[in-house]
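For this depiction, one protein chain was excluded, whereas all remaining protein chains were kept in their positions.
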Amino acid sequence: MRATRLEAFSDGVIAIIITIMVLELKVPPEHSPTDLLDVAPTFFAYVLSFLNVAIYWVNHHHLIHLVRRVSASVMWANLNLLFWLSLVPFATAYLGANHASSWSVALYGISAGLCAVAYYILRHAIACQTHDDPKVSQLHRCMLRKNRIGTGIYAVAVGTACYSRWLALALILLPAAMYFIPDREVEKLMGE
Amino acid sequence: MRATRLEAFSDGVIAIIITIMVLELKVPPEHSPTDLLDVAPTFFAYVLSFLNVAIYWVNHHHLIHLVRRVSASVMWANLNLLFWLSLVPFATAYLGANHASSWSVALYGISAGLCAVAYYILRHAIACQTHDDPKVSQLHRCMLRKNRIGTGIYAVAVGTACYSRWLALALILLPAAMYFIPDREVEKLMGE
Amino acid sequence: MRATRLEAFSDGVIAIIITIMVLELKVPPEHSPTDLLDVAPTFFAYVLSFLNVAIYWVNHHHLIHLVRRVSASVMWANLNLLFWLSLVPFATAYLGANHASSWSVALYGISAGLCAVAYYILRHAIACQTHDDPKVSQLHRCMLRKNRIGTGIYAVAVGTACYSRWLALALILLPAAMYFIPDREVEKLMGE
Partner (left out) sequence: MRATRLEAFSDGVIAIIITIMVLELKVPPEHSPTDLLDVAPTFFAYVLSFLNVAIYWVNHHHLIHLVRRVSASVMWANLNLLFWLSLVPFATAYLGANHASSWSVALYGISAGLCAVAYYILRHAIACQTHDDPKVSQLHRCMLRKNRIGTGIYAVAVGTACYSRWLALALILLPAAMYFIPDREVEKLMGE
């Protein structure tokens, strides 16, 4: 019952985060169609962040189903994740407003990386509760590895941003692609 | 249980989308009653979008009840719909700020059309799960046809906008009128 | 189950309406404590609207418990109420920005009156479903009368606003006071 509560609150916060980002899409003061092009960078930043936050929502959903007991560490690890996710709208607005300049790409990569670390901490806190079930433990180990790879890619992206911002953006998209497909192992486990 | 989760998250996002549109109704800087008239175009754009999003909410509600299993394709088709719905507030603000100029009506029609396409994809993904029940299959076929007609009307509206923006707006209202009455077939099916 | 869904969505919209009003409390550009006084009218307008919307939430909650079946008329009457409630933040901001000028008080009264009418329509739609239970029918009749009185007071307040805005504001507070105490009859009925 209490994991349901945690999930409902997280869903609420994630729903708000994903929706308020659209407020950054400001109507341009000029009225000609070409002025809409000014909104394009903010729009693409929004698409990227919508995708990322949606992936967190999907995976968070799978993860919370493995919670045995909402301990203090799980609760605060979850709030920590929500905190870093709540900064994504700022990083998105900054990326859009600066037309994906090197520094804004680096900041976006840092923001994405910190979310990945927070997600790692949350999964770790949940994994500690379930060392008795070998199948679930294996799943957590596998997902934690995937998470470390994703975090590493974000770190490389941040370092790359000052050389090539487009390469850095491509790297930032990589973990999203990795997580896009909901994990078959989790689904198999859920189905059993 | 998991379809409930999907519905709750979608409800949250739709509730936020429908409500943040009202933030575009800015208090005019001047204090005389006639200055309120400046808000009128934004107000009518808001009424139109509130109606459209409310119709999506009602129909989404009926649709989700037919979900057998929240597969990856259903989940992402749903997130895709939420993405296009989340752009409605921008199209609404643009329509209001430009006092329903040809181009702003066309953009609104494009936005409405893309939502309709996203809804089609979602229904199609859900319809694929239920080919065994002939009554539900028939319902899906009937609704998909209605959806295609609606999308077609939006396409015509976008094309019409550069000739007559008022005709285009009237066309944009047409699918809303088509969907306004919740489908008796769905209700009958639900009641059985 | 479906009344629960309606209530959850309404709760979401009302929660957002009640919270986004606080965004109107803008930080004054000057830093001295006396400049905070500029925020005072907006603050009092916020207090008034928070109280009003909270009362709607409480009464909506009691009302939805009496829904037998979420028919199309109940669903749209509910969405109609949410529409007029969603305009309260605008009326509140207008009242605050104009320092409770006659016209802004009248507009606030109109907004409050339209919400009351929408609530009347919703209760009427629900009352039509329950003519079989004499106790519930009596409750609805009693509440509809209370609602008519409240709407009448708002109408008088709008008319009074051009003579005395403070008297009009006092009148606007009256229905809130009438509804403040959750109805004992409903509670008694619920308890049985």
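Should a chain be cited, it is by its letter among A, B and C, assigned in written order, with residues numbered from 1 in that chain.
The criterion applied here is as follows: a residue touches a chain if its C-beta (ideal position, glycine included) is under 8 Å from a C-beta of that chain, and two chains touch if they have at least 3 such contacts.
None of these values were measured; they are calculated from a predicted model.
*Asks:* Please provide the labels of all shown chains that the missing chain touches.
*Replies:* A, C
*Asks:* What residues on subunit A make contact with the chain left out of this view?
*Replies:* 5, 8-9, 12-13, 16-17, 20, 23, 72, 75, 79, 82-83, 86-87, 89-90, 93-94, 97-98, 101, 103-104, 107
*Asks:* Applying the definition given at the start, please give the residues of subunit C touching the unseen chain.
*Replies:* 7-8, 11-12, 14-16, 18-20, 22-23, 25, 27, 31-33, 36, 47, 50, 54, 57-58, 61, 181-182, 187
Please note the rule applied: only the chains that are shown with their structure count from here on.
*Asks:* Work through the pairs of chains, note which ones touch, and then classify the graph as line, ring, star, complete or other.
*Replies:* If you draw each chain as a dot and join those that touch, you get an open line.
*Asks:* Working from the CA atoms, figure out how many degrees subunit A turns to land on subunit C, in steps of 5.
*Replies:* About 180 degrees of rotation relates the two copies.
*Asks:* Specify, for the interface formed by the sequence copies subunit A and subunit B, whether it is same or different in terms of residue numbers shared by both sides, with half as the dividing line.
*Replies:* At the contact between subunit A and subunit B, which are copies of one sequence, the residues are largely different (under half shared).
*Asks:* Need the CA-centroid distance for the pair subunit A / subunit C, whole Å please.
*Replies:* 38
*Asks:* Which positions in subunit B touch two or more other chains at once?
*Replies:* 8, 12, 16, 20, 23
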